[in-house]
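A single protein chain has been omitted; all remaining protein chains appear in their positions.
Think of it as A, B and C in the order they're written, each chain with its own count starting at 1.
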Amino acid sequence: MPAFAVPPEHADLRATVRRFLVECSPEAEVRRLMETGTGHDPAVWKRMAGELGLQGLIVPTQYGGAGAGRVELGIVLEEAGRALLCAPLFGTVALAATLLLESDDTEARARYLPGIAAGDTVATVAVSAADPARRPPGSGVAAAATAEGWRLTGEEPYVLDGAAADLLLVPARTPAGLSLFAVDGRLAQRHPLQTVDRTRRQARVTFADTPGELLGRDGTAGPVLARTLDLAAVALASEQAGAAAFALERTVAYAKERVQFGRPIGGFQAIKHMLADLLLESESAISAARWAAAAADEGAPDLPALASLVRAYCSDAFVRIAADSIQIHGGIGFTWDQAAHLYLRRARTSAQLLGDPAFHRERYLQRSGAVA
Amino acid sequence: MPAFAVPPEHADLRATVRRFLVECSPEAEVRRLMETGTGHDPAVWKRMAGELGLQGLIVPTQYGGAGAGRVELGIVLEEAGRALLCAPLFGTVALAATLLLESDDTEARARYLPGIAAGDTVATVAVSAADPARRPPGSGVAAAATAEGWRLTGEEPYVLDGAAADLLLVPARTPAGLSLFAVDGRLAQRHPLQTVDRTRRQARVTFADTPGELLGRDGTAGPVLARTLDLAAVALASEQAGAAAFALERTVAYAKERVQFGRPIGGFQAIKHMLADLLLESESAISAARWAAAAADEGAPDLPALASLVRAYCSDAFVRIAADSIQIHGGIGFTWDQAAHLYLRRARTSAQLLGDPAFHRERYLQRSGAVA
Amino acid sequence: MSEPAAGASAGRVREEVAAWLAAEWDPGTMRAGRPRTQFVAKVVEAGWAAPRWPRRWFGRDLSDDEGHVVEEEFRRLGAPGSGQDRHNLYAATVLTFGSDALKEKFVGPMLRGEVPMCLLYSEPGAGSDLAAVRTRAVRDGDEWVVDGQKVWTSSARTAEYGMLVCRTDWSVPKHRGITFFLFPMRQPGVEVRPLHQITGESEFNEVFLTGARVPDEHRLGELGGGWRVLQTALAYERSVMGDRARAGRADSGMAEVGDELVRLAAETGRLGDPVIRQDLARVAALRKVNEWNALRAKAEVEQGSSSSVMSLGKLAMSRILHESARVRTALAGPRSMVEGPEEPIGDESTFLALNAYFTSIGGGTDQIQRNIIAERILGLPKEYEVDRDVPFSEVRNSG
Partner (left out) sequence: MSEPAAGASAGRVREEVAAWLAAEWDPGTMRAGRPRTQFVAKVVEAGWAAPRWPRRWFGRDLSDDEGHVVEEEFRRLGAPGSGQDRHNLYAATVLTFGSDALKEKFVGPMLRGEVPMCLLYSEPGAGSDLAAVRTRAVRDGDEWVVDGQKVWTSSARTAEYGMLVCRTDWSVPKHRGITFFLFPMRQPGVEVRPLHQITGESEFNEVFLTGARVPDEHRLGELGGGWRVLQTALAYERSVMGDRARAGRADSGMAEVGDELVRLAAETGRLGDPVIRQDLARVAALRKVNEWNALRAKAEVEQGSSSSVMSLGKLAMSRILHESARVRTALAGPRSMVEGPEEPIGDESTFLALNAYFTSIGGGTDQIQRNIIAERILGLPKEYEVDRDVPFSEVRNSG
């Protein structure tokens, strides 16, 4: 099929998820969940698994999932981004399930993936999902083999969905190198962070002689983790692109309806031209995220470079759209009760997750072969 | 007097120079001189000296000059920039005369300054007036003492007004360090460059055992040259600011007169807002250049940092104004016969002279004390 | 690079005010609280608060230059209360547009700072288009009955009076049907609700007016002449902001260049990053040129020419704030994801990024500012106005 062609089943998936989120994640619900301690609604989480199978989307059918690929996950995350869905979906699917699928530990897959697919297990990967330049993934935690099994010690300051997770997959250093461990969430110390983006939670997670279970072979986690983070970067780009597109749509709608000087502000060239430029950003982010997701499914060898290029672009595009959206809304955009700032909070935060745009641009150059 | 106050004599100086240049450097004359080999009109050069005393402006009265300061030079250069004056004024005054004034060689001053002030001597400093980051001033030429006197060998690739200069002041390395030499222009090999900006000429100047005369004490030129280049940077900022202001004025005039869709294009918000932003750039460049010139006259100790900050700003402002000016002119702006591109050529070239904006920003941080 | 303004006729004034200050001003005890209030009352009494005004209204009939001398002497000692003829928009508006009775009642107390005030200008449907106010005032005998909603009102909760812009005639084009009142806030028809900003703060309020009343004697200016009054009041406000922008920046050398962004870069270990260094220098330049522009504007105004540079300040400040916040966010990195006292660097980066919109939107958006600059300074054609000459009742609105 040609690049970017949309088969009917993908259109259906998008429509189904959008319908569900319009019902279950309207702005009022997002605002309600922002104020709660855990930040998501367990009942909706169960419906997401039961009715739509979102948590099991990329989980192979043998483990109770739908066995879909990164393109389908991209569609779901675009929609989740649009709706600012408050749920630990990214950690559970884009990080944890992805990592389990990339690892060669079939026993671990069989143990954890069915629970994830069923919506029983909230999971995440305990990487500091930020600042990879100075804090390479896995550098914060050390694991030691003891008579009673592996014990983990260390800290990861920004763990996505870290407080909600029943299952923590933890990269840690061992004498053999970078390794992966499964840790029962309740056994780690989790300090929920006061996140700027209250629609997505993070926690500082501390391990102090915490028991963990080795995943895959000791010392072999490097490539698995790297691949997982590339795939997660692409997944995050999808979420950013979807959120950016919706932030723009609602701004265009406002510009048509808001009247000043006797005519809609969208009729003033200053606003028209800003919106035209933003449309270019928005559509480009969508194209980039979809291209990268398809490339991931096809096993494109240049995925590492591609993932960084796309992430940098989508981060900047989303921040710019969300920021200009406030400006276009004018005074009302400066009020808490208008949703414009919720998208800016999401945009600014997402831009930092898994590496900021400058990091990814530099990494793109390195991965594309243009090494200094 | 408060900062930025304009005494009547400065207003008079500006008016006089502007009147002169409106007469002697209209666009038709600029275009004529662009096509000539030497690039300037010797008759006008003599009038500049005889009627206005521009070459002698900063030369002390004892050498036949007016003994004015950097503020007055800034006024003249703003006006020269506006008119795209084709003449070796920058090399002769902002570089050579400035260097002679900064050096402590009273004999050399007495020998050269009267000729400069009288308009008999075209002079310049043979520094590669570009790329100082990788080619520190003076690094291209070496001087050796021989039985017949000093001999210079080496090359400077971009010497401002280098082909027209009767007198070359050349920084060169000697065993004692950086030193200054006066060289008869005719004794150097001068290869006129095909400059993008035909209103200001440059030459590659090569020395091959060329006789030169030591200026000041051997090995002491470092601080003199550094100070000269700071002052020249401020002078260039004035020229850029003046040219930028005029490029904007003529664009505003065009926007008022050019009608499309039944009304002046300056009535369309897209054009209005571009011009408003450009006015901020233009006025800021003027303020910056004038502040720096006044600071130079007052002997401000922070001049090195200031000069770099102001140069970086004025370079970017002028390039942006000249570039957007073409866009605002539309199709006609894309034609050779419209003057918009002459300003862009000047802007792009000036931005490289004496260090590009990125160089000056980095240098500003170093000089302002924020060393990494 | 700055020295006190001088003038032949001003010498006498300078002596007099200096002598008065020497006798009355004791910085040790008077900086704040009750002694300060008492001192300001004396300043008003002596005619130094508004020296350019007529003697009848607390002034001294001084010229503008002499007035500046008074302000300079007060500023030199850090004494409060002077310069109100240029700054106190409430007193000045009442003086210019009020009846003698209103002036008697309010000018003195306003100069003494005894009347807490607020501004009732903006409405949900009248933001950039301030003349589109829909708050309705209907005459009832000697009073007006007011219904409508105002927004972006700071100090509404504590204010005793508000400067109210409302519509008294719907049959004429929008600028002509507006009337201006000095409106009593402490009455049953006034409800104040805090307005939450995107920063999480609540610096402003919405004010709901329902059958609220204001005596006709509190009208400022003509019936239907409120737009002109508003323009005057806004000019005072701009002058205050301009003074603030110019204040305390007389010597804009490079000394303070080790500014807070450079310090933050050092603190976050990023001062060696060449990309960050370019950003730091860029922001430093934006700040510097804006300070220089302000000084130049001041010089041009003092030399009697109108300054085009002054009008650029707000747009420039908007860019400075947004750009600084951008660099600050780059420096904060992942910390910018977290707010609250546990993460001050991150918290500050988010606050400043969000609060920058206060400047790029409030008091005229950047877009409105560019229109003003293009039309008033560059002389470009005015925006086409569809609602010009149309009765306001027939003009399209959002609601």
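Some notes on this structure:
Note that a contact is a pair of C-beta atoms (placed from the backbone, for glycine too) under 8 Å apart; a residue touches a chain by one contact, two chains touch by 3 or more.
Small disclaimer: the values here were computed from a predicted structure and weren't measured.
Considering the entire complex, the omitted chain makes contact with A, B, C. Summary of contacts with the chain left out: across B:207, B:268 or B:364, the touching residue is B:268.
Only one of the listed residues, C:37, C:155, C:278 or C:303, touches the absent chain: C:278. The residue from B:16, B:195, B:220 or B:366 that touches the chain not shown here is B:195.
The missing chain, though absent from the display, is touched by one residue of B:16, B:352 or B:366; that residue is B:352. In the full complex, chain C touches the omitted chain through residues 273-275, 278, 384, 386. Think of the hidden chain as still there; on chain A it touches residues 1-6, 252, 255-256, 263-264, 266-267, 269, 271-273, 275-277, 279-280, 283-288, 290-291, 294-295, 298, 300, 302, 305-306, 309-310, 312-313, 358, 361-362, 364-365, 368-370, 372. For chain B, the list of residues touching the undisplayed chain reads 128, 130-131, 157-158, 193-197, 202, 257-263, 265, 268, 270-271, 326-327, 330-337, 340-341, 344-345, 348-349, 352-353, 356, 358.
Criterion: only the chains that are shown with their structure count from here on.
Look at where the CA atoms of chain B average out and do the same for chain C: the two points lie 42 Å apart.
Shared interface positions of chain B, defined as residues touching 2 or more other chains, are 269, 273.
Within chain C, residues 367, 370, 383 each touch two or more of the remaining chains.
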